[in-house]
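A single protein chain has been omitted; all remaining protein chains appear in their positions.
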Amino acid sequence: MRVNLLLFAVYRDLTGVDELVVDLPEGSDAADAIDTLRSTDRRFARIPARPVIAVNREYVLLDALLRDGDELALIPPVAGG
Amino acid sequence: MRVNLLLFAVYRDLTGVDELVVDLPEGSDAADAIDTLRSTDRRFARIPARPVIAVNREYVLLDALLRDGDELALIPPVAGG
Amino acid sequence: MSIHCVIAAAPIDPAGVLARVGSPADGAAVLFVGTVREENDGRRVSGMRYDAYVDMAVPVLLAIAGEAAEHAGSDRIAVEHRVGELGIGAVSIAIAVSSPHRANAFDAARYIIEQVKVRLPVWKEEHYVTGESAWLDGAVPPVKAHESR
Partner (left out) sequence: MSIHCVIAAAPIDPAGVLARVGSPADGAAVLFVGTVREENDGRRVSGMRYDAYVDMAVPVLLAIAGEAAEHAGSDRIAVEHRVGELGIGAVSIAIAVSSPHRANAFDAARYIIEQVKVRLPVWKEEHYVTGESAWLDGAVPPVKAHESR
């Protein structure tokens, strides 16, 4: 399955990437997606191993199961207001 | 000495008077002025014996000594805002 | 910038009150707006008359704003309080405070309205749709002994 991965702010600056598609085996959870991402490239290893994430625009824990077409966003510490 | 007495809101409605001059002996305090006022007329007896007062636009206690020309205001419970 | 306090016979413009505060040093501004409600204590209200001891209300408002400024560490404070006849929805008071930090701006605005309720020599006569009117029960202003002369 394919998951759409979004990177913001400091994660985008660290990697130089704001969006990419990751191929994952069926049954993967968000933690698997991040492990896969971090192992693909030295740049992506700069992302924390356990970042806050959102799947389809909702904050979820890293054990959230992913489905084909999901949007997985890596959320650096936020600073609204 | 003469003191200028001001009445507001419900005190004005109770007495039909918003301002009057009271003649007092030297050395009178605010309590004396109110006693004098309340004894002059049945209408003024409707004012509480110990109202909140201000002398020259500052809240003071009833034992505040008065001087000729002072402005003594009787302040009903307030409702600003 | 400095503290601005007015007892206003004409309608208050809340945006104008807000515009009186703010500074490049400030990260937060809080504006409080009080308006006349159509209902009070279960009775339908048609309007309100605000009576004031204006000559005293101005210095009391300045004193309250000065205390708020000391708490908040900011003198960017503007307060306008209306007097006269007000219809439903009319603005009776607008309080604006700006400050480097939001907690101070919130606390100062809140302090001012709470103190105004109990210290400002202002009285409300509520008009009801029945045609009756009544002075609202008020608060007894605290008088400190050391303020005696």
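Letters A, B and C mark the chains in the order given here, with residues in each chain numbered from 1 onward.
Here is the rule we go by: a contact is a pair of C-beta atoms (placed from the backbone, for glycine too) under 8 Å apart; a residue touches a chain by one contact, two chains touch by 3 or more.
The structure presented is a predicted model; accordingly, all values stated were derived computationally and were not measured.
Novice: Looking at the whole complex, which visible chains does the left-out chain touch?
Specialist: Visible chains that the missing one touches: A, C.
Novice: Among the options C:30, C:61 or C:120, which residue touches the chain absent from this view?
Specialist: C:30
Novice: On subunit A, where is the contact patch with the chain that was removed from view?
Specialist: 6, 8-10, 13, 52, 54-55, 57-61, 63-65, 73, 75-81
Novice: Considering the whole complex rather than only what is displayed, give the residues of subunit C touching the chain that is not shown.
Specialist: Looking at subunit C, the ones touching the missing chain are residues 14-15, 18, 22, 24-39, 88-89, 100, 102, 105-106, 109-110, 113.
In this section, only the chains that are shown with their structure count from here on.
Novice: Could you please state the distance in Å, as a whole number, between where the Cα atoms of subunit A are centred and where those of subunit B are centred?
Specialist: Averaging C-alpha atoms per chain gives centres 74 Å apart.
Novice: Express in whole angstrom the distance between the two chain centres, defined as the mean CA positions of subunit B and subunit C.
Specialist: Inter-chain centre distance comes to 26 Å.
Novice: If you look at subunit A, which of its residues touch at least two other chains?
Specialist: Residues of subunit A never touch two or more of the other chains.
Novice: Going by the touch rule set out above, which residues of subunit C reach two or more other chains?
Specialist: Expected reply: no residues.
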